[in-house]
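Notes to accompany the following structure.
Excluded from the complex is one protein chain; the other protein chains are retained at their positions.
Chain lettering (A, B and C) follows the sequence in which the chains are written, and residue indices restart at 1 in each chain.
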Amino acid sequence: MLKGGTRDSTRLLMERSVPGRRGAVTPLLDVPAQPMPPAALLRADLALPEVSEPEVVQYFTGLSQLNFSIDTQFYPLGSCTMKYNPKVNDEVAFLPGFASIHPLQPAEHCQGALELLYRLQGFLEEITGMSGGSLATLAGAHGELAGVLMMRAYHQARGDFRRTKMAIPDSAHGTNPASAAMAGFEVVTLASDQEGNVDLEALHELAGDDLVGVMITLPSTLGLFDRNIVEVCRVVHEAGGLVYGDGANMNALLGRTKLGELGFDLVHLNLHKTFSTPHGGGGPGAGPVCCAAELVPFLAAPVVSVADALPAKGEADPDWDERVFYFLDTPEQSIGKISGFHGNFGVLARAYTYIRTLGDAGIKSISGNAVLNANYLLQGLRDSYHLPYDRPCMHEVVFSADWQKERGVSGLEVAKRLLDYGFHAPTMYFPLIVHEALMIEPTETENRDTLDAFIQALREIDREAAETPELVRQAPHTTPVSRLDEARAARQPDLRWRP
Amino acid sequence: MLKGGTRDSTRLLMERSVPGRRGAVTPLLDVPAQPMPPAALLRADLALPEVSEPEVVQYFTGLSQLNFSIDTQFYPLGSCTMKYNPKVNDEVAFLPGFASIHPLQPAEHCQGALELLYRLQGFLEEITGMSGGSLATLAGAHGELAGVLMMRAYHQARGDFRRTKMAIPDSAHGTNPASAAMAGFEVVTLASDQEGNVDLEALHELAGDDLVGVMITLPSTLGLFDRNIVEVCRVVHEAGGLVYGDGANMNALLGRTKLGELGFDLVHLNLHKTFSTPHGGGGPGAGPVCCAAELVPFLAAPVVSVADALPAKGEADPDWDERVFYFLDTPEQSIGKISGFHGNFGVLARAYTYIRTLGDAGIKSISGNAVLNANYLLQGLRDSYHLPYDRPCMHEVVFSADWQKERGVSGLEVAKRLLDYGFHAPTMYFPLIVHEALMIEPTETENRDTLDAFIQALREIDREAAETPELVRQAPHTTPVSRLDEARAARQPDLRWRP
Amino acid sequence: MVTGHFQSHYIPNTEQEQADMLATLGLTCIDELFRDIPAEFRNPLLDLPAPLSELEIQRELAALAGKNRALSSGPSFLGAGAYYHFIPAIVKALMTRGEFLTAYTPYQPEVSQGTLQVIYEFQTLISSLYGMEVANAGMYDGATSLAEGALMACRVTRRQRVAIADTVSPLYRQVIRTYCQGQGIGVELVRSRDPKVDGDTAGLVVQSPNFFGNLEDLAQQGAIAHDQGALLVVSSDPLAGGMFQPPGHYDADIVTGEGQPLGIPVSYGGPYVGLFTTKERYIRQMPSRLVGRTADTAGRNGYVLTLQTREQHIRRERATSNICTNEALYALAATIYLTALGRQGLRQVAELCYHKAHYAAAQVEQLPGYFLPFQQETFFQEFVVQCPTAPADINQRLLERNVLGGLDLGRPPYSDLLPPEVDRGMLVCVTEMNTREDIDALIAGLAEFS
Partner (left out) sequence: MVTGHFQSHYIPNTEQEQADMLATLGLTCIDELFRDIPAEFRNPLLDLPAPLSELEIQRELAALAGKNRALSSGPSFLGAGAYYHFIPAIVKALMTRGEFLTAYTPYQPEVSQGTLQVIYEFQTLISSLYGMEVANAGMYDGATSLAEGALMACRVTRRQRVAIADTVSPLYRQVIRTYCQGQGIGVELVRSRDPKVDGDTAGLVVQSPNFFGNLEDLAQQGAIAHDQGALLVVSSDPLAGGMFQPPGHYDADIVTGEGQPLGIPVSYGGPYVGLFTTKERYIRQMPSRLVGRTADTAGRNGYVLTLQTREQHIRRERATSNICTNEALYALAATIYLTALGRQGLRQVAELCYHKAHYAAAQVEQLPGYFLPFQQETFFQEFVVQCPTAPADINQRLLERNVLGGLDLGRPPYSDLLPPEVDRGMLVCVTEMNTREDIDALIAGLAEFS
């Protein structure tokens, strides 16, 4: 469409700015003006835009419409669990009794918030089969950092300072090795076997007295449940190591199995994936860590504790016992504070609401339908796209665009062409061990019509790759902008507007 | 864009429905089930859709994106005052202390709401220069109905039953004659003169003892301030008639003149125009009526009254006097109740907030900038489009597409072509006395860039009308649907989905 | 007095821009734009308060809101035409999207398909709920909808008298009187059972469930009206349609209602949305907007405002009504609500109301001193109870228990409609919002007066 006037979103804020306009009015000063500090301390000018409130609303509304999102498109971005984000959860997070409490108010003022956090800790421990948890970590990778620091602290507390190597599967997400490195560990890569499981032989080789532990994603980023997982845990434990679980893929396993029972020692969860808090274009998230009893003393601070009569774990009676007192606590041998306050409360409140809404029955139905939908896609696409690990999948399926590549069309191009069909692209080129990977995660909140339409689109693109490859190679054609010059962006970084 | 799966908005709800899906969960029954009524009273089935909550959100979000709106496009729809609707006003209307009070709660429970209404009545009386007001009417036309019934009651209360004719200018909005007819009056048309004012000679002829009064829109729907207005009021009053003001165009006059002082006896305001409450795709509105002292006893019920110490009109001290008690009252000779309860409270609360935000200075700046913007458009377009009344305009300017029509392109086609440029169309073919009318109202909340882009677009279309007339005649080309077959819609009415 | 430039955050033009734009007009100050206003009437004194910042505004309005007792602050049993029901969060989240909220009436269908398709869905769901052939895009509210129904009956039958059953909400009856006064249409109050209808009667106006919560015998009323060539005009709580036979089942001619129970906050009485449905053969006498499905030049489905020759902007004084702006946004709210609740959910809500209200009634009945005068009738979620003492006093005591009691029927206009032995009536409403504890609290409060 030809774009009209200043509703046109292409002009940047500083280009819209007109001296004298204002987008908000502040109250008048109601106390006597006070002496100003020395002029040298005051800034001369402030290069912020000057626009009126209508213009602010129009600009950001216009920008929003340039996005794909769950509310507007199917968003099968593998590993990201782009499920429907319930609106009621947002409403809850904005209640004044939650949004307007200060993190340093005394616990007496925040019993409702603390109770919520305490119960949520309990829910997550129950779901993962662990004994303790901390909600202080602000995203998945942040949870990983806390987790690996806990592993370090655990070994050191036992006087074991030799352990420096963290084994991480070759299929792992990039945050895993990056987190291990931030904790000062040496990363060693653990190969996967033909079936996509951890290669037990390779593991045996690494399982020595310098092994801190392993970081395992379950199901793996291949969307597969590692059939050796119990053995993996056994081998690591035997070597004195710990098993860290990257719980980003927990959507597949909710209520189906407990990581703690399988042998994991600690795990982080991505509430902004499995528990449906909105991604917001890249955050906020929350990455709580749950762990087995022997690791509880090392949890990041704070955790929520309770004094006096303890409600049973996971209890949900809204007639809480008034004699109970909740407070923020620091575990004895805590790795320390890892974020400014007590975690992303607004995200945690949404996850709590989500779990309460779904309840025991709903939680299980998430994983059942997520896995069902993924296998339905697997089945519908296996004739058109190469399936490198030919096994039933869990919540996501990883195809390869190898067959299309042979015809000169890459996985990236297939993905871009999907945008023209009104679908967000799958995750591309990850995990790294699959060529031309297309990692597709439908989630449980999509209906069969959408899955069918998506299958049809990918089959159509496969046909296009053969018949009209240029059409695919130059996709997308219908988006607000076409393919962007990423090389130029990196070569000549233009990272802010300049006059 | 090729549309993806069920995010595609074209399928209707009943076509998306799948037996067994649900979009909400209700609580379990917590009392013993009671005996059911006779089966014959119970309905067998309920043909409502069955869709899940994600699908509800996706469907309506998708539909919303098919609309033009103020937040996304310049919307210069004449007579509709499509100005920016402040978000804070919506937030206020949703406060639980407003959204969750029952209209039949005792006044003691609603003192805050009643105080707001009382103050708003006062603000509107001050702005119109009137002595009393009622907020019970739910839109402009509803205010008109109340107003003309008041005129009837006023005459009858004085024993004058002869008056049956309501004089209405030929430029008037359709609701004026329709309202007069609903009050049982005979509508007589009042001609406009060459300058767009009421034709005084014609008025003199009608000004007899059968004249109920006149309904005058000021500024007129031509966007012109009637230079004879004081004389019009004098003539009507001399004949024993009343002057009704259609205040839909008050955006031009806020703080610039008071209708009461000019000689108007009563007036309705469109809060959903002048006072910036959102139109919501066609409502809700609020059409309060303000009137001179002699008409106050006839106002529609209820009005808000106050007992004990009265705050000065328009007073805004937030430290209200607790001794004051606000209550709903019925004027002595009221035309009666005209709506279920006390008016569109949520709309009234928004208008109150708006007036408090703008204050005395802001109210005047609305009219100043609205009129300035309209004259700027007039100036920018007068060379390209025929200006039938060549005078400075008020808040809107009415052009004619006569010149384009000569080249075979109608006003409607010009308007449709504007959609391709990302602008909403002006009001077309109204007022009826202008051929090929294009009625353009920019409002004060648009910036000069937008006005310039709009001028440029209309000039461009003028050029297209000469050079590529087919392009214009078949517009729009870039909208979700192209021109629709309205004749078929009327001939074969399809007014609901059927299996 | 205001002097100098005031830069509102709602208005982009700066002082400099104003000067530049004025210059293009050959002017130097804003005031010159208003020279057509006679000087003596120009720039009057404007006695309004000074502008406030948004912070101050939010505080003032929060203070005003805080002076009201919200229904959420304790159990409530007040109904009588506005009902406290649960509203899913998605209703507000979706209806406040700027594209819906800040659009005008869909006059340009090519860029208003969102609003138009919503209205088409609304027409589908509402006609379905009422069991009627066609619904319009909505009216102001339930009361005006019924009044317009009465006027429409006069147009259809070319008669000038309407009969209103004595069980219709007295508030609605007052509105009908107001609407009829100008056109000299007679408004008669008739008994709801065996109503007096004759050959001059345009319409028999009834409400079911009626003001006292009871179901009317619409079959009988319809037969009586139709026998005399009159129309049966009904007002009906749409939520009752979740479980009861809809008015359309009884051959009603015009069925109207208050749409508020369908996902709209009570909001001190408005904005709501009036529902209006009828038979196909009367379409051209219908008031308010209608949306129809048609095709665009490429053959795609699309929606337009249609049959506009009924309306004021075309037909002017001969229009079926003067209505223009209606309550589109709340038609959207009701559409979202009905979609979310859906086939199962609406029935569940209706049944929750039914069972809870009947549970409450059964409890009240056992309290000495109280009796239910309409016990033999079928009611939905409201019932009348005759109290041992003045309902106003009882309500006062209930409030001390933080319970908002039912409507006091011991005063006009309500008392006039009740038999003499029901002189201390209270209209109790119970919905899905009332828990068993709420009801028990009510009963405990009432028991104090037993």
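In this section, contacts are C-beta pairs under 8 Å (C-beta built on N, C-alpha and C of every residue); 3 or more make two chains touch, one makes a residue touch a chain.
Please read these numbers as outputs of a predicted model, since none were measured by experiment.
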Checklist entry - Which residue from A:V148, A:A351 or A:L381 sits in contact with the chain not drawn here? => result A:V148
Checklist entry - For chain B, which residues touch the unseen chain? => result 18-28, 51-55, 57, 61, 86-88, 90-91
Checklist outcome for this item: Where chain C meets the left-out chain, the residues are 9, 54-55, 58, 62, 72, 86, 88-89, 93, 96-98, 340, 432-433
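By definition in this document, only the chains that are shown with their structure count from here on.
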Next on the checklist: Using C-alpha centres only, name the chain that sits farthest from chain C.
Outcome noted: A
Checklist outcome for this item: In whole angstrom, the CA-centroid distance of chain A from chain C equals 45
Checklist entry - So what's the Cα centroid distance for chain A and chain B, whole Å? => result 47
Checklist entry - Roughly how many whole angstrom separate the Cα centroids of chain B and chain C? => result 19
Checklist entry - So which stretches of chain B touch two or more other chains? => result 25, 53, 57, 61, 65, 71-73, 84, 86, 357, 445-447, 479
Checklist entry - If you look at chain C, which of its residues touch at least two other chains? => result 8, 10-12, 17, 51-52, 54, 88, 90, 92-93, 98
